[in-house]
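Every protein chain except one is present and positioned as in the full complex.
For chain A:
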Amino acid sequence: MKNNSVTPDEKQIDRRIIKNKLAKGVFFLGTLFGIIVLAALLIRIFTQGIAYLDFGFLSNFASRRPEDAGIRAAILGTIWIMSITIPVSLILGVSTSIYLEEYAPRNKFTRFIELNLANLAGVPSVVFGLLGLTVFVRLLEMGRSILAGGFTMSLLILPVIVVASKEAIRAIPQEQYDAAYAMGATKWQIIRTVVLPAATPGILTGAILSLSRGVGETASLLMIGAMTFIAYTPASVLDGFTVLPIQIFSWASRPQAEFQAVAAAGSIVLLVILIVMNTLAIIIRNNYSKRY
């Protein structure tokens, strides 16, 4: 009886409120699920690995004895690889996106290239590993070196950087170009003073995402011949290398339970390196957004 006295308008409002609450619930549950899984993972890694995480773990090379095993070669290898990958992929990626967005004629061929770039971002990393093995390791005779690894990794993450940078550049309002042209600026001046400053935060976001993928990358580097055991510190880009995820995987697949804990300790180191890298990038990005 009471319901009959409610006007249609109020009914509609009630329904909307319920829908609103429902939507909120779904989104909240979605977020909660992700956070719980992440928390469970982190708690497990930390409780398992923290016991093995000491100075010796950072400064020792790998060992057959879990208590002596260290991650030094892998940390240095990852740093070396990144020190090649970051400049190479950023310079190539940003140049490519600027050319495609600012200079390339809008025709079928350009669209074809852009489509392929997007597809490349989804190619399995093993395929990039095969490419690196054929081109860098064998054809260009770089051997199973840091240089070959860094270039292969650059190729692997390049598509993501290009796509993200292109989106960032495309988001710049046309008015800003018009204003710059009206003041008599050349294309190069516009890129320097308008495009790059405005696109930098977007470019860096893409770079963060893709470099994080790169740091955790195993398959392509194994393919080009990354080592698993190395007992020396690489002194040049032509030396052999191993990286953190390869070392961690090698430990995780050992039969001894202690090595599982060592693998967890390695994961903590990898997480810390990722966080440091991302924090740096975010600080730089925020700095830039404010200035612009």
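To be clear about the criterion, a residue touches a chain if its C-beta (ideal position, glycine included) is under 8 Å from a C-beta of that chain, and two chains touch if they have at least 3 such contacts; residues count from 1.
Keep in mind that, in the parts below, contacts and distances are computed from a predicted model.
The protein name that UniProt records for the chain not on display, among "Phosphate-binding protein", "Aspartyl/glutamyl-tRNA(Asn/Gln) amidotransferase subunit C", "Sulfurtransferase TusA family protein" or "Acetolactate synthase", is "Phosphate-binding protein". Which of A:Leu222, A:Leu244 or A:Val262 touches the hidden chain is settled by the complete complex: it is A:Leu222.
For the options A:Lys11, A:Arg44, A:Arg170 or A:Arg192, the residue in contact with the chain missing from this view is A:Arg192.
Listed here are the chain A residues that touch the chain not shown: 61-64, 76, 79-80, 82-83, 86-87, 90-91, 94, 137-138, 143-144, 192-193, 196-197, 200, 222, 225-235, 240, 246, 250, 252-257, 260, 277, 280-281, 284, 288, 291.
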